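One protein chain is absent from this view; the other protein chains keep their places.
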Amino acid sequence: MEKIDCLKNTPVLRDDERLELLAKLNQTFDGEKIGVNTLEGGNLPRRGEILTIINKLLELVFPGYNDKLFSLDELSDFFANEIKELELLLFDQICRAMKHGCKGDNCADCNISMQAKESVKKFLSNIPDIREMLKLDVHAAYVGDPAAMSYDEIILSYPCIKTIAIQRFAHLLYLDKIPLIPRMMTEYAHSLTGIDIHPGATLGQGVFIDHGTGVVIGETAIIGNNVRIYQGVTLGALSFPKDACGMLIKGKKRHPTIEDNVIIYAGATVLGDITIGSNSVIGGNVWVTESLAQGTKITAKLPEHYVKVGK
Amino acid sequence: MEKIDCLKNTPVLRDDERLELLAKLNQTFDGEKIGVNTLEGGNLPRRGEILTIINKLLELVFPGYNDKLFSLDELSDFFANEIKELELLLFDQICRAMKHGCKGDNCADCNISMQAKESVKKFLSNIPDIREMLKLDVHAAYVGDPAAMSYDEIILSYPCIKTIAIQRFAHLLYLDKIPLIPRMMTEYAHSLTGIDIHPGATLGQGVFIDHGTGVVIGETAIIGNNVRIYQGVTLGALSFPKDACGMLIKGKKRHPTIEDNVIIYAGATVLGDITIGSNSVIGGNVWVTESLAQGTKITAKLPEHYVKVGK
Partner (left out) sequence: MEKIDCLKNTPVLRDDERLELLAKLNQTFDGEKIGVNTLEGGNLPRRGEILTIINKLLELVFPGYNDKLFSLDELSDFFANEIKELELLLFDQICRAMKHGCKGDNCADCNISMQAKESVKKFLSNIPDIREMLKLDVHAAYVGDPAAMSYDEIILSYPCIKTIAIQRFAHLLYLDKIPLIPRMMTEYAHSLTGIDIHPGATLGQGVFIDHGTGVVIGETAIIGNNVRIYQGVTLGALSFPKDACGMLIKGKKRHPTIEDNVIIYAGATVLGDITIGSNSVIGGNVWVTESLAQGTKITAKLPEHYVKVGK
């Protein structure tokens, strides 16, 4: 059989054709500047650096589970080194995020630099607490899943641990009103695991999300302690309040509050600024748009809705 | 504690055991040649090169948001360079895709080369229009999501933008009947975002898909302007027409047409070659298998299907 050699190093376009195409492409940058990010002005946080930061944070809370391996003796040195690198990386990205789109008197370089340093300090100081929270999340997965064989298996392979860890870090930056970076972080987690938790959502202790693909947890959702959630669950908004001009009002509480010890089974949808009382159980595929008292169990009365044909 | 050294550089199999295994493995390549791609004959497009192409296209439509950063002065040079590289890469991959499995008189190298060059030209000439379309998609996300704070946040972190951008490019190649590459492109997007839009689907202007995980949009679906779709929505086929031999007929229109300004909430399923009239709203989890007139609102009458236990 003849050997193929498709790649011939000759350009496809004539020079004039290429120039015409480039002229048309450049025109799309006239007028509205949607989708241009250059070195000038407030250039944006960089996806690659955000990923590096996320991976360093995950190494700090679960050391040795990812790329690097070291002995117990080296652990303190490893931490010291990672923290130093995180200081620089976080400062650079947070500074960019703050400068980008900043308006008014607070945007002088010295001001932004000072604010960014404060934000980095505050963020770093929370890492030990986040690690304590994540231990409880790992334990919640262990007691919540009959297929889980060990803590190590959960840390190595359960998608919820990675997602929740990243969201807990992103939430710190969200609370500190850092633009852009929190959502970049949670979307990285979403891309890895199919679990989409907005950085604004407030998560309690010992949250377990099993399987997780398709889970959506909205910006103003509040989740209590020891809550268990399965794949395909939405904690969403029922409707979006608009202002007098018909534009959406941003930031208003519009997602559910889930109290302690609630279980929400696969595919259930809980919408609006409602409260699901503690110890409630919401069955699979159930649709909830009003508050439930503590201890409510709600399941779909399904069989009579089905038509069976055949034996 | 003892230090482990599992890795010992000694093979596990004896030579005769390895030869026996290799003989058995080679036997699986006798007869049917499913799953072999070699340098001889029509070797297939390469996943790695397709990824490079996708990333270059995304850099052209949203310059500076990904790996590279440059000043405004350098933008034109950057574009010129990227286009030249894309010419070579696209020609090589499209040529492979056309040659692979090509039958009959049109398969001579010179013919395929000529056709591939025409395809690359047509494809490249559409990039400026795609960029204009994507600006409208970014705007649609901004007005459709109360959590969206800026265009930049959407371009940096909303999964629908990446998916729709890739699908719009793949659709151009699909319309030009290039085999293999369009689906490789959309499956890359699917893998990143959980949004599975077939390259054959026709998307209007200003399409917004929020969250997106689990969305499936079939090959012959047609979507109008300003349509908003949430996670878990399927625009699928109801049944597959078969020919006299019982084999599926490929390519027939079997997915829905969604007219302008329709909203389809999370988990809804719309099946078959039906039309959802403009300005309709389909509620979450609703199942639609017949056409709806313009302005129809359909929601599930849910509460009475539930059993509540407890308070």
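Which chain is which? They are A and B, in the order written, and residues in each are numbered from 1.
The rule is simple: a residue touches a chain if its C-beta (ideal position, glycine included) is under 8 Å from a C-beta of that chain, and two chains touch if they have at least 3 such contacts.
Remember, predicted model here, so these are calculated numbers, not experimental data.
Novice: So which of A:A23, A:L75, A:I249 or A:A293 would be touching the chain we can't see?
Specialist: Here the residue in touch with the unshown chain is A:L75.
Novice: What does the interface between subunit B and the hidden chain look like in terms of residue numbers?
Specialist: Touch with the absent chain occurs at residues 1-4, 6-9, 11-13, 17-18, 21-22, 24-29, 32, 34-40, 43-48, 100-101, 179-180, 183-184, 187, 190-191, 194, 196, 198, 200, 213-214, 216, 218-219, 232, 234, 236-237, 240-241, 247-252, 254, 267, 269, 271, 277, 280, 285-287, 293-302, 305.
Novice: Just checking the interface: what residues of subunit A touch the absent partner chain?
Specialist: Residues 39-43, 60-67, 69-72, 75-76, 79-80, 83-84, 87-88, 90-93, 95-96, 99, 113, 116-117, 120-121, 124-125, 127-128, 131-132, 134-135, 138-139, 143, 145-153, 155-159, 192-194, 211, 213-214, 231-232, 266-267, 284-285, 300, 302, 305-311 of subunit A touch the chain absent from view.
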